[in-house]
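Please find one structure pasted underneath; my questions will follow.
Just one protein chain is left out here, and the rest sit where they should.
Think of it as A and B in the order they're written, each chain with its own count starting at 1.
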Amino acid sequence: MPLRHFLTTQDYSRAEIDALLAQAAAFKRSPRGQQLAGKSVALLFFNPSMRTRTSFELGAFHLGGHAIVLSPGKDAWPIEFRPNVVMDGEAEEHIAEVARVLSRYVDLIAVRAFPKFQDWSVDREDAVIKAFAQHASVPVINMETITHPCQELAHALALKERFGDLGGRKYVLTWTYHPKPLNTAVANSALLIATKMGMDVTLLCPTPDYVLDERYMAFGAQNARENGGSLKVSHDIEDAYRGADVVYAKSWGALPFFGRWEAEQPIRDAHRHFIVDEAKMALTNHGVFSHCLPLRRNIKATDAVMDSPACIAIDEAENRLHVQKAVMASLLAQH
Amino acid sequence: MPLRHFLTTQDYSRAEIDALLAQAAAFKRSPRGQQLAGKSVALLFFNPSMRTRTSFELGAFHLGGHAIVLSPGKDAWPIEFRPNVVMDGEAEEHIAEVARVLSRYVDLIAVRAFPKFQDWSVDREDAVIKAFAQHASVPVINMETITHPCQELAHALALKERFGDLGGRKYVLTWTYHPKPLNTAVANSALLIATKMGMDVTLLCPTPDYVLDERYMAFGAQNARENGGSLKVSHDIEDAYRGADVVYAKSWGALPFFGRWEAEQPIRDAHRHFIVDEAKMALTNHGVFSHCLPLRRNIKATDAVMDSPACIAIDEAENRLHVQKAVMASLLAQH
Partner (left out) sequence: MPLRHFLTTQDYSRAEIDALLAQAAAFKRSPRGQQLAGKSVALLFFNPSMRTRTSFELGAFHLGGHAIVLSPGKDAWPIEFRPNVVMDGEAEEHIAEVARVLSRYVDLIAVRAFPKFQDWSVDREDAVIKAFAQHASVPVINMETITHPCQELAHALALKERFGDLGGRKYVLTWTYHPKPLNTAVANSALLIATKMGMDVTLLCPTPDYVLDERYMAFGAQNARENGGSLKVSHDIEDAYRGADVVYAKSWGALPFFGRWEAEQPIRDAHRHFIVDEAKMALTNHGVFSHCLPLRRNIKATDAVMDSPACIAIDEAENRLHVQKAVMASLLAQH
């Protein structure tokens, strides 16, 4: 049996996703267990983290295991990912050795590796986590690269807690302003999971330049077909919000401007009004609001929305703990 | 019942402090337990730490729990603490979300947040830890802000180990030279706990500019009244040391010079002779010496004093472990 990783929810069937969510809900009711007794997980952070690190570290502890937190290039050696290169640059070690050695030490390897943000054609290859998956002999978990599948599960669980079955719910993924261009990982992920759960999904963004990568648009359309939902793009705020059950907000940089962000700045600056506020939420069908966090208040969403009963962002953040325990336990059980 | 935090010993009665010290002494005799079994504590360090981090992390382990070490702004996101602001600066996340999410993950939140040292009128508000206490739904522990209550308990326990009852003991808190201006947290704390234990306390410092904030002077005077001790200020080294049972040293910057430390430098430089040395200790009543550590040898105290049997700084440092276990166990038991 080939080694199973958790790199993207697209590698998992709807039934498998539902099973992970059911396991996560069970962990939420009963947090302790021995599913990772004596086991360990390496958490490799190429980028900073608060929630992800805390929830994985605690999740391992709750199940009898232990997490090792590593920050390559900061408190560990910089790593080379390209094959067959003469390593005369900064990197002191090749991913082949890193992944093989870690596989001897730990039972799971989790990786956060954000895009470099210079060239989307490079970033979209997701080379770092793919190299880990290629060289590791233990399961690899995506802690956010160009998608964020753990966030997807946490989001889906929070929505199911509010709505039960999600099929046919009206879901809006809205772009919001942020002073810096951000990566598209959570936006891609929102598309994937919302369509997978059979919702009617609208991607709301300022201009066609903000539409997501064709890979994720195609996955979304495929998921919608297979799960009885739909996917469309809108640039009309009022139309998108009207009657929505779910508003999910995220900021991201427009892909055509990758690597020359100063040219995108005026466009973003002109769309600060995409902020999620009470007036927009009033257009929804008593809809809920969420965001993956961290969130800049009064930039992406107003204080009033964040502090309203409609906001389920804290539930979603809590669910990271539960779904990641389900993912770790599931991978180890298969392993 | 409102949530109980451990922000300052002033929120705790003398009887409650005595109970914490008794519990700490019990943990010193018998270090292992299950008081934190399956529980977790987040340790947020906005400033570096060696002893505090080690002792909290070990304390949780000894009692069956797990500590998560976070360094916001370094390996986690920078945090906004002001309410109702448009977050278009550096901070990516608001304390409201940080505290709420952490409260979902962990059972205790401990915070180290030193003063910014630009404006004492700002620092004295202690905004960071108060914001955590306001937004968290689990107990918050002060790991040093503008006071250092865990150090207070460790100090008191070390003194009780030498003297038994502390009532009526002559206690000198002496300012010492240090090449940089330091914050007043431990000095404030020494005043609070020494007066709370009913000792006759002398604050020895070079000039009236080095007297501590009126809030802590007032708390000290109130504690002295309530516990049968006294509090006075002296600028006379010989008079202060004569007959002392306890000499506690600390350096701090003079409050009137906050934010313009170059103006204070000549005054500090002129008082290098406040160093604790054998000649001064010879004036005491076979007194003990302590310091919170880290201590610059031969700047704050001589090698001879540090290596003498009178020095109980290592005992005090050890006691951090025991008192913090008492604080954590006590907060969880109440919670």
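Points worth noting:
In the analysis below, a contact is a pair of C-beta atoms (placed from the backbone, for glycine too) under 8 Å apart; a residue touches a chain by one contact, two chains touch by 3 or more.
Bear in mind the structure is a predicted one, so any value in this text is a computation, not a measurement.
In the complete assembly, the contact with the undisplayed chain comes from A:102, out of A:102, A:224 or A:281.
The chain not shown here is touched by just one of A:53, A:94 or A:268, and that residue is A:94. From the options B:32, B:82, B:215 or B:232, the residue with contact to the unseen chain in the full assembly is B:32. Residue B:313 is the one among B:7, B:133 or B:313 that touches the chain not shown. Where chain B meets the missing chain, the touching residues are 31-32, 45, 48-51, 53-55, 57-58, 61-62, 71, 74, 179, 293-299, 303, 306-307, 313-314, 317-318, 321. Even with one chain removed from view, chain A keeps its contact list with that chain: residues 38, 40, 42, 66, 68, 70, 72, 74-77, 80, 83-88, 91-94, 96-98, 100-102, 104-106.
Going forward, only the chains that are shown with their structure count from here on.
One finds 41 Å separating the Cα centroids of chain A and chain B.
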